[in-house]
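A single protein chain has been removed from this complex, and every other one stays in its place.
Up next, subunit A:
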């Protein structure tokens, strides 16, 4: 499982493919305050990113991969500022 859903945290692991976006969206709809732990994520399909952007999800841990983290921050961190 590329995303492990815990109580209030979704833990991303390895490559998260496009298939996960639907489930992720459902989970975020139920857990509006859900936190996302991306540290173990090595890649994330753009569909998932879009869901995260729309949900204005809280990222508790950014990916260890610096390049990926930088890109994700450009999309998600800005929103944190806006909030």
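In this text, a residue touches a chain if its C-beta (ideal position, glycine included) is under 8 Å from a C-beta of that chain, and two chains touch if they have at least 3 such contacts; residues count from 1.
The criterion applied here is as follows: contacts and distances are computed from a predicted model.
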Protein that the absent chain corresponds to, by UniProt name, given "Fructose transport system permease protein", "Tetrathionate reductase subunit B", "Iron ABC transporter" or "Chemotaxis protein CheA"
"Chemotaxis protein CheA"
For subunit A, which positions touch the chain that isn't shown here?
18, 21-22, 24-25, 28-29, 32, 43-47, 49-51, 53-55, 67-68, 70-72, 74-75
